[in-house]
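One protein chain is absent from this view; the other protein chains keep their places.
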Amino acid sequence: MTGAMADVQKQPDHRNLAIDKVGVKDIRYPVTVMDRAQGSQQTVAAVNMYVDLPHHYKGTHMSRFIEVLNRHSQDINLKNLHSLLEDMKSSLEAGRAHIEISFPYFIDKRAPVSQARALMEYMVTYRASLENHLDLVVEIKVPVTTLCPCSKEISSAGAHNQRGIVRLAVRITRFIWIEDMISLVEESASCQIYSLLKRADEKFVTETAYANPRFVEDIVREICLKLEHYPAVTWFSVEAENMESIHNHSAYAFIERHKNGGY
Amino acid sequence: MTGAMADVQKQPDHRNLAIDKVGVKDIRYPVTVMDRAQGSQQTVAAVNMYVDLPHHYKGTHMSRFIEVLNRHSQDINLKNLHSLLEDMKSSLEAGRAHIEISFPYFIDKRAPVSQARALMEYMVTYRASLENHLDLVVEIKVPVTTLCPCSKEISSAGAHNQRGIVRLAVRITRFIWIEDMISLVEESASCQIYSLLKRADEKFVTETAYANPRFVEDIVREICLKLEHYPAVTWFSVEAENMESIHNHSAYAFIERHKNGGY
Amino acid sequence: MTGAMADVQKQPDHRNLAIDKVGVKDIRYPVTVMDRAQGSQQTVAAVNMYVDLPHHYKGTHMSRFIEVLNRHSQDINLKNLHSLLEDMKSSLEAGRAHIEISFPYFIDKRAPVSQARALMEYMVTYRASLENHLDLVVEIKVPVTTLCPCSKEISSAGAHNQRGIVRLAVRITRFIWIEDMISLVEESASCQIYSLLKRADEKFVTETAYANPRFVEDIVREICLKLEHYPAVTWFSVEAENMESIHNHSAYAFIERHKNGGY
Partner (left out) sequence: MTGAMADVQKQPDHRNLAIDKVGVKDIRYPVTVMDRAQGSQQTVAAVNMYVDLPHHYKGTHMSRFIEVLNRHSQDINLKNLHSLLEDMKSSLEAGRAHIEISFPYFIDKRAPVSQARALMEYMVTYRASLENHLDLVVEIKVPVTTLCPCSKEISSAGAHNQRGIVRLAVRITRFIWIEDMISLVEESASCQIYSLLKRADEKFVTETAYANPRFVEDIVREICLKLEHYPAVTWFSVEAENMESIHNHSAYAFIERHKNGGY
């Protein structure tokens, strides 16, 4: 060992194999994200950052990913992911850069009758890649109430219902509000979910769900139809998963579509 | 390095501090457990094994835990945990031994109307310790249907319901069947859960749940009362957790009781 | 409600949207799988089963998935997944069927010096689909030891090392032993991992890892090269993830390749 330390990563590699993605995974970092109601929101993200590695290099420099994250964490939004990825490409001397940022996002929601307010959590993930052009996918996870149409139809009273989780991923060519995507999903379920419900609200959500039975199949179809009206979305996948109240497993439905061309 | 390798763990330690538990954690191992209907059942367990360490030793010999597990994994049941713990004490030269064994346990269940059969999973944990006498706790995790009494009462139709998870831990002085503990829990819920339900069954479980609304509070109380009739149980704790269909968080209730003496 | 219950799922749907996948998710079930050393092995699987749903049906019949699983769970292997999927297609009246079966798989391993034996766990997933032809992907998760080449090179003594997890997924056209895939991965790491190591073994694995430093980049490249010799593999992806001993996040590398044609 001497004063000039060897740069092992920069050493040549003779296996002639480029690597698709190399980098750091599962870093947790505080980030500031864009919020329609308040301008910005502080939250905590789980972050993965990768670049490609040309065949002639032995390794990448992992510490540089953290330095890039450090420079950009105070302002994470769909509009500046492009510059973050540019920074990754130049700092890592790479041809392609990928980032995945997942964070809980909170919306101040009013209960449907009492108007009582509390924050409701939604999980959001940005997946962005840059080679020559930016590829941007936004994924949201929305908890909803689902009430079974079959159970309602065949039973003399009541109907089984449960918490469902809807995951919607959209590839976009223009900015889109997370809040709009969440509303689109919530309107497709038997009823939306709240953090805070007073008794009058509980009556409302119970009756609303009972009046709007939905299979997981219905939910993914409804979301599909609504997404027709979003030209900014060029591709999407949607999955609905019910934590069935009558089973110990989930009911599941999944649709994926490229928007140019018909269904 | 010489032919006779140093036994670092056996070296004296001068900090004068005994250690309560030292050992191995999160080993996954195939085990054969006792099954009331079939005699035995093969499953896969997550196992933790610990002993105490006297203050004068630097460390324990971790490999011996695996050797003990190897010797006993083909016949794990409440009746022979005592000899497994004796083996740990002598192999590790320890005064106390602890083992925790968690495994999915499957029961062949018939649907309530169609009598269609399928296996239903329950998580079971044995926690056993041995110093001078054996201390034995059995814990089961039972998924159930819960239907909200308040929602039923105040709503013109329907009632929110969901999957609930009940965790019951009992300290026992005599053998007890897992199957009996599971039934006791299932009878305390709005309705029990099945892997396989045909349409006539779905009607039955929907109507049964609607006819038997239960808060988490009701469930833990019902189980408490039923446990009065089990003299083999000297202590228990029971918790009910509802994955609320109308919220993104759980409703929760917990009772812990020593049985000798009143509540 | 009358004696003849409505079949809500069979009702026509007018949204004109076929669904890619609909079914059941996260069922846990005991299964018997093929084992090279012993013929068969009993374990516990997490299972997802889906079919496509034509646009004119409102829903699928979820209970039938469990009935199919019940019929086949006693003999799950790469050779008969085809007939399981055929059964799904006919039972569910579907054009495509998908199944994902994940299970811990145990191999009786001998320690490198002492030859002491214990079972070692590997996670295995079969992903199989059937429309006109069978598509079969096998995924294994192999824990390994990785020792950092850079840390070894620049440090006067020692080198940081850690547990790494390698995930290898292969699309195959012919039968392949899980055991061979696992060996291929283990030979590409700094050292393989064991459940049971006596002191002479610990010396061996420490020195072996120190003699074979590997970045995550090296591991995925080595596996890539070895897979050239498996004509049964038409596509693969391999990822290596190090739970870095010096960081609270992972180092990660990923390569995906279609085998026909060069890299």
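Order as written gives the chain letters A, B and C; numbering starts at 1 within each chain.
Here, a residue touches a chain if its C-beta (ideal position, glycine included) is under 8 Å from a C-beta of that chain, and two chains touch if they have at least 3 such contacts.
These numbers were taken from a predicted model, which means no experiment stands behind them.
In the complete complex, the hidden chain is touched by one of B:Met62, B:Leu134 or B:Ala200, namely B:Met62. Which of C:Tyr194, C:Phe215 or C:Phe254 touches the hidden chain is settled by the complete complex: it is C:Tyr194. The hidden chain makes contact, of the residues B:Arg117, B:Arg171 or B:Arg221, with B:Arg221. Touch with the hidden chain on the side of subunit B covers residues 1, 5-6, 8-9, 13, 15-28, 48, 50, 53, 58-60, 62, 149-150, 153-156, 215-218, 220-222, 224-225, 241, 248-256, 263.
With the whole complex as reference, residues 1, 5, 7, 27-30, 41-44, 63, 66-67, 70, 104, 106, 116-119, 121, 195-200, 203 of subunit A touch the missing chain. Seen from subunit C, the chain kept out of the figure touches residues 120-121, 143, 145-148, 150-152, 154-163, 191, 193-195, 197, 199, 202-203, 205-207, 209-210, 243-249.
Following the convention adopted for this analysis, only the chains that are shown with their structure count from here on.
Chain contacts in this assembly form a complete graph, since each chain touches every other chain. With centres set at the average Cα position, the gap from subunit A to subunit C is 25 Å. Centre-to-centre separation of subunit A and subunit B, using mean CA positions: 35 Å.
Between the CA-based centres of subunit B and subunit C the separation comes to 28 Å, rounded to the whole angstrom.
Each of the following residues of subunit B touches two or more other chains: 121, 195, 197, 199, 203.
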